[in-house]
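Reading through the structure tokens given below for one structure.
Heads up, one of the protein chains got dropped from this complex, but the rest are sitting where they should.
The block that comes next holds subunit A.
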Amino acid sequence: MVRAKWKGPFLIPLPRPASPADPVRTQARSSTIIASQINKKFLVHNGKDYVPVFVTEQMVGRKLGEFAFTRKAFSFKKKDDKKRPAYNISVSP
């Protein structure tokens, strides 16, 4: 069920990086993306590594974890395994 609107978006206080250009390293996958986070870089935990996510306008209202895949893509052909990225690497600016 979608979170009730009167409650507002589910937010986890995110750490502020050393400089504004640095990506924000976070394990808060369930934190909703808000408009003020557009055009910012995040490193979202997927259980093992931190996946780079560049927030665009389409992503507002979704959670950070939706863009950091937790499983490696599988293919029956062995050569495809090397071509496929292990997780989603978003468009970088």
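Here is the rule we go by: contacts are C-beta pairs under 8 Å (C-beta built on N, C-alpha and C of every residue); 3 or more make two chains touch, one makes a residue touch a chain; residues count from 1.
Operating definition for what follows: contacts and distances are computed from a predicted model.
One chain of the assembly is not displayed; among "Sorting nexin 1-like isoform X2", "Acyl-[acyl-carrier-protein] hydrolase", "Ribosomal protein S13" or "TruB pseudouridine (psi) synthase family member 2", its UniProt protein name is "Ribosomal protein S13".
Listed by residue number, the positions of subunit A touching the unshown chain are 53, 56, 58-59, 62, 66-67, 69, 73, 88, 90-91.
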